[in-house]
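Shown next, in structure tokens, is the structure this report addresses.
With one protein chain held back, the other chains of the complex are shown just where they sit.
Now for chain A:
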Amino acid sequence: MPKDEYQSRDFRIVGTRPVRPDGIDKVTGKARYGADMTAPGMLWGAILRSPHAHARIKSIDTSAAEAMKGVKAVITRADFTYQPESASLADVLDNCMAGEKARYDGHAVAAVAATSKSIARAALKAIKVDYGVLPHVTDVDEAMKPDAPVIEAGRVQENVPEGYSENVTGRSQYGHGDPEAGFEKADLVIERHFTTAATHQGYIEPNACLAQLGADGQGEIWVCTQGHYMVRNTCAGVLGLDAGMLRVTASEIGGGFGGKTHVWMEPTALVLSRKAGKPVKLVLSRDEVFRATGPTASSSIDVKIGMKKDGSITGATATYRLQAGAYPGSIAFLSAMCGFAPYDLKHVRTEGYEVMTNRPKAAAYRAPGAPMAAYPVESVIDELCQKLDLDPLETRLKNAAREGTKASYGPTYPAIGLEATLKAAQSHPHWIAPLGENQGRGVACGFWFNFGGDTCVSLMVNPDGTVSLSEGNPDIGGSRASMSMMAAEELGVDLDQVRTVIADTASLGQNEVTDGSRVTFAVGLATIKAARHAIQIMKERAAMTWGIDPEAVDWRDGAAHPAGPNAGKFPPMTIKEIAAIASNTGGPIAGHHEVTAEGAGVSFATHMVDTETDPETGQVKVLRYTVFQDAGKAVHPDYVEGQFQGGAAQGIGWAINEEYIYGEDGRLQNPGFLDYRIPVASDLPMIEPVILEIPNPGHPYGVRGVGETSIVPPLAAIANAVSRSSNVRLTSLPMSPPKVLAAMKGT
């Protein structure tokens, strides 16, 4: 077996719960986030946004704003002089600053840089925009109709069937077998229509950057992002700059959940800076975050599942229609891949439709596409169990995918953990705990792919033998701790001998954004291999010192040892001793690893929830919640648990409260935390995390990503609990009190 594949071992540091290295700065207020940086001579940026859902921009008069004292630059689309060739970059540009028309309420149409925030705000009011208002559409089903207002013509891919509006830009299909033949064999077939609302990632830190761009094309950006390499590449592509001339540094990041895997206003800050000749700080308001950064897609879904009396699923189909917002999207295909991924099915077919609407461009949100994919599937399976009088956990176990199952989206699974999560759920005290009046218990399963991708890590052995680790992925949930732990584990040194930093874009090669639950897996893999590289060099240095063959040196407990009696009798050389003489044995010691990581290892979870429905108000209260998820190997269990709990909480919000509400005028009605209510502390119970560890064969320590799967099951788990407590099957999210009450009263 090659050494980089999974090998069972006893860990010294991995699996323990040390205090995170960035902790003290974060509890004392010293940690610097996107909006916390300043620069000499810095200006304040601000963005003017369209009040219309869809409008032609006839003219923009900036003269009055430009004449104001303290205003140093006013820009419109005309100041973005470079037109990118690629359609996706052209979309980013148009989303950052509207061209011919504003495509949604909140679309940027102009921006200013001024010597103070108040002057910048006043200058926005002095800009006159002449709009020609156009018909709009914000609903996904309406947008698909042939007579719907078209957001942008000419973007339809060849695979889209006829009969739809040009807003339907893409279609995807997955599956195998013959579902119609499968339905014939079923004892009961249920087909239902579902809808889910658009929800926002709701990171507490609004998007912010500090940018500087000179006339020579050299620039710097300080930004809160999930991927500063992505920011660099995208800004360079949008503005026609050389990527190597832009140096991007990632600030501490105050949450992202996918919403900071995109560029929303960084090019605007750069163009303002270039025009004003000074650094520009641009910080979005919460209103702007809601209106103009991407929420996830709303959806309209049809699901049909056939089941035998013994619980076996005989056939399954699903059609997912996801609103992509103002530009062609790519999330529905993920829904179509994820919907039936937990099950071993002979006959399954799914399709996904990407639909443009007059809404902000939909963005990734924690396991993008998967929560709305699982919600209808897990709801219908539950309803089948109710009507066939079957146990919902046993039925899922009966159909569960396992090693060797051909997934509905194509591949054949290696070792996976779905069965383990279901069995853990069956044997947990939660499953048999008594329920009271108006209370119900729901379960649901969830799946996420997990990603790998481009990754670079450098590991420097300093002259004193301490270790500096540089990685290129913003630390969004404790990953510096995990990387230090894996490096220390591999090197055989104490954890306090390793410090991990997030390097800027000039210091490492390309790194994919912090997404797809990839960091602990992929950056961890690269960290382990960079450590092995450094160990190889240190073994060579020891061999040189001892005058023996490097192959005759072993590395253990942070030191080089002669491999056996034949290698010679030498006392071990510690990392400190080897580092101290590095200048005399060949120079500074550093290991590094660059990889496009594969073998991420898919992730499964089962959630169990108890809810109580108030029969008078329809309010759903979550009483007890347990998450069972496979982590492969939990490097730092505290932060694995934190991912389980945080994803569940977001899913609870999606299920019960959260919703983008658009008016007839196409404007967002609730762009603030008062009216867009994310779960608060008093809404939630404790959320019990149960970590299963089914090693990922593709990682040396067996690690799988854990960040996203936890948001997938809650939507259906809660719908299933509500169904069992109130005897109503809700098919539209969120399950807000008026909807629940209406369903209970049969109106």
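Of note:
In this section, a contact is a pair of C-beta atoms (placed from the backbone, for glycine too) under 8 Å apart; a residue touches a chain by one contact, two chains touch by 3 or more; residues count from 1.
Convention: contacts and distances are computed from a predicted model.
Between the names "Multiple sugar transport system permease protein", "RsbT co-antagonist protein RsbRA", "(2Fe-2S)-binding protein" or "Response regulator", the one given in UniProt for the chain missing from this structure view is "(2Fe-2S)-binding protein". Of A:G41, A:G586, A:G672 or A:P738, it is A:G672 that touches the chain left out of the display. Among A:G45, A:G478 or A:G591, only A:G478 touches the chain that is left out of the view.
Per the touch definition above, the residue from A:I204, A:A433, A:A506 or A:A742 contacting the chain not shown is A:I204. Only one of A:I57, A:I253, A:A316 or A:A559 touches the chain withheld from this view, namely A:I253. Within chain A, the residues in touch with the undisplayed chain are 17, 19-20, 22-24, 26-33, 35-36, 116-118, 201-206, 252-257, 283, 285-286, 476-478, 638-639, 641-642, 645-646, 648-650, 672-674, 678-684, 686-687.
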